[in-house]
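Apart from one protein chain that is not included, each protein chain of the complex appears where it belongs.
For subunit A:
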Amino acid sequence: MRSLLPLLLIALLGLSCSKEPAITDDMLDSGKVFDPSLYKPELYLLSKAIPNPTPAQATRPVIIACHGYSATTFEWDEFRAYLAGRSDVYLSQVLLGGHGRSYADFKQATWRDWQAAITTEYEALVKAGYTNISLLLSSTSGPLLLELVASNYFSGRTAPRNLLLVDPIVVPSAKSLSLIGVVGPMLGYIDTNQPAAEDKVYYHFRPQETLQQLQTLLDVVRKDLEKGIALPTGTTLKVYKSKQDPVADPVSAVLIYNGVTNAAGQATDVQLIDSKLHVYTRLRLRSDVTTADQQNQTATFADIVSRVLR
């Protein structure tokens, strides 16, 4: 309710306002600042860094890390730093389709485009010969992956070992998103009012078309979960969910817990984290980071690595 009234008010104002946001050159939206993985993909994508692995390299665990809606590879930079110096695990940071480029690119992309970047890297790694692949997904990447599992994408392919979801979204905290199909065309876009430092790594403006895409994706995945999603044989899933997530409603974890089983029909693993942050594993550029936040981040990173190396 609190979030809906401002949205409706903005929608009414939007009827008489410009539908084009005031983008400045230092924003990711501008088309002048890009995600660094576009300049140097070999520093982010394992398929570009080691396209022809040796047999030893090919069996080493790989973590494909994917970010959330409107974010960039930045979201997993701290995990890359955490892994620095380790030679027993690879990290491949994927930039979702339509992200990290420009407002226009973002506006045009569908959730299928966002998702295609994940499958492109996954298929490139499988084709290169990598056999031990896990996926680490924050926020919207979670439903993007669940949709792949539900649609039997991994059937007939090398199945991933671990699916690790950090603050996945199935139900948004702002329930006004359910009305985006009506109010969206009046709004045109939403201004996030995020700090200027974040403007270089998160889109500042969110086109209503992309919010409609997000709502469509969440509807599809929620219905898939209602029917039940079975993981491929040999794949495990763990959800790490912030208890007071202000963006992805914590009840998303309930829907995933109730809706996903492993190949043997057993429930998945869910860990609720005492945190007020969304994607609590990303602390850089946040203000008021507490010791507890840092401990949550470190504990989760350690748990992820231990699961992947199991």
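Methods note: contacts are C-beta pairs under 8 Å (C-beta built on N, C-alpha and C of every residue); 3 or more make two chains touch, one makes a residue touch a chain; residues count from 1.
Please note the rule applied: contacts and distances are computed from a predicted model.
Engineer: What does the UniProt entry say the missing chain is called, choosing from "Outer membrane protein with beta-barrel domain", "2-hydroxyhepta-2,4-diene-1,7-dioate isomerase", "Biotin synthase" or "ABC transporter ATP-binding protein"?
Structural biologist: "Outer membrane protein with beta-barrel domain"
Engineer: May I ask which residue of A:102, A:215, A:235 or A:297 touches the chain that does not appear here?
Structural biologist: Looking across A:102, A:215, A:235 or A:297, the contact with the absent chain belongs to A:215.
Engineer: Which of A:190, A:253, A:279 or A:308 sits in contact with the chain that's absent?
Structural biologist: If we include the chain that is not displayed, A:253 is the one touching it.
Engineer: Thinking of the whole complex, not just what is shown, which of A:104, A:272, A:289 or A:302 touches the missing chain?
Structural biologist: Hidden-chain contact among the options goes to A:272.
Engineer: Of A:44, A:76, A:111 or A:280, which sits in contact with the chain we cannot see?
Structural biologist: Looking across A:44, A:76, A:111 or A:280, the contact with the absent chain belongs to A:111.
Engineer: Going by the touch rule given at the top, which residues of subunit A touch the chain that is not shown?
Structural biologist: Residues 1, 3-4, 110-112, 171, 173-179, 213, 215-216, 219-220, 222, 225-228, 243-246, 249-255, 257-259, 270, 272 of subunit A touch the chain absent from view.
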